[in-house]
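The structure appears right after this line, and notes come after that.
Heads up, one of the protein chains got dropped from this complex, but the rest are sitting where they should.
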Amino acid sequence: MELTLNHRKEGDRTVLEVGGEVDVYTAPKLREKLVELVGEGHYQIVVDMTKVEFLDSTGLGVLVGGLKRVRSHDGSLSLVCNQERILKIFRITGLTKVFPIHDSLDEALQDSE
Amino acid sequence: MELTLNHRKEGDRTVLEVGGEVDVYTAPKLREKLVELVGEGHYQIVVDMTKVEFLDSTGLGVLVGGLKRVRSHDGSLSLVCNQERILKIFRITGLTKVFPIHDSLDEALQDSE
Amino acid sequence: MTDVELHLPPDVRYVGLARLVVMVAARQAGMADERLEDLKIAVSEATTNAINAHRRTAKPAPVVLAFGPTGSGQFAVTIADTGPGFEPPPLEAHSSRDWSLENGLGVTLIRGLADDVEFRREAGMVVKMRFSVDLTGDGAVGD
Partner (left out) sequence: MTDVELHLPPDVRYVGLARLVVMVAARQAGMADERLEDLKIAVSEATTNAINAHRRTAKPAPVVLAFGPTGSGQFAVTIADTGPGFEPPPLEAHSSRDWSLENGLGVTLIRGLADDVEFRREAGMVVKMRFSVDLTGDGAVGD
């Protein structure tokens, strides 16, 4: 029932690990965190969603907002997600075409996009 | 959310292992099982409640019913329970004075009552 | 804060749902785990009684649970039915109770677990229970 957020640097990337439930009640924390990271100059962000248990459109909206923010600094925001139930909502909303989505963190960190 | 029932012989005792939730919806299954066991001649019963996750007054009533049944055959019904939350409801209802309650199955099987 | 309400068809299959919903709401209100166990049992008892009251009189109407934090560090649960109602038995000492009765334990448990409980007759029976959110106000055994 809670949202956990932890970030660390991995080379030139910043990995934001998200865990728990992202919904209308918890999403503001994720939004603040992304705003804060970009404000501190983190423009190459990998959001690791491996431990996300629930995500709905409010969470998707916050990720879109984050992507716009880093792009305005010529940055990137990619996702790590291997859960079918979550990939499904990216597909239904067409957002698989907008976010680079990786199966594993290694793959995301190797991607040079 | 479910009730599990398994029984086996241990010397002259019959151990009935109860798991899950015992409430008004599931208690009929426990009642049937006790009736069946006594009907088959099991009069020295140890009900192992170590894996019970929930028990309310309907469950208590079924255990009292079982006790009456075995007593009518000069048998015994004792309990194994080490969970404070469950012991509490035996105390509140005064049933700690009615059932022999043991911390562990070993203790229950050694008891010669 | 207004209460959450759960309206249940009078079918005993829903007693588990009632326990779960009230427990999750109370946890969100900050109730300690040990106290949640008391709440769960008392809610189970009162919901079982309300549903049984409707079943005995073949009433298809729902029973209604309303619950939420009170302003004063407690969590209140009201369980209302439209059945025949009853006069709660006087508080009796355990020692006087016939152990071989398989019924009549529910009201004893509610009284023993809740900080306080009111039994009120309205359209049917209304049972209002209060539970301290922390452990300090743990209800005394009701005898």
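The letters A, B and C name the chains in turn, as written, and every chain counts its residues from 1.
One rule holds for everything that comes next: contacts are C-beta pairs under 8 Å (C-beta built on N, C-alpha and C of every residue); 3 or more make two chains touch, one makes a residue touch a chain.
Remember, it's a predicted structure, so these values are computed and weren't measured experimentally.
Considering the complete assembly, subunit C touches the hidden chain via residues 1-9, 11, 13-14, 17, 20-21, 24-25, 28, 60, 62. Subunit A meets the missing chain through residues 1, 21, 23-25, 54, 56-58, 60-62, 64-65, 68, 85, 88-89, 91-95, 97-98.
Just so we're on the same page, only the chains that are shown with their structure count from here on.
Across the assembly, subunit B contributes no residue that touches 2 or more other chains. Contact with two or more other chains is made by no residue of subunit C.
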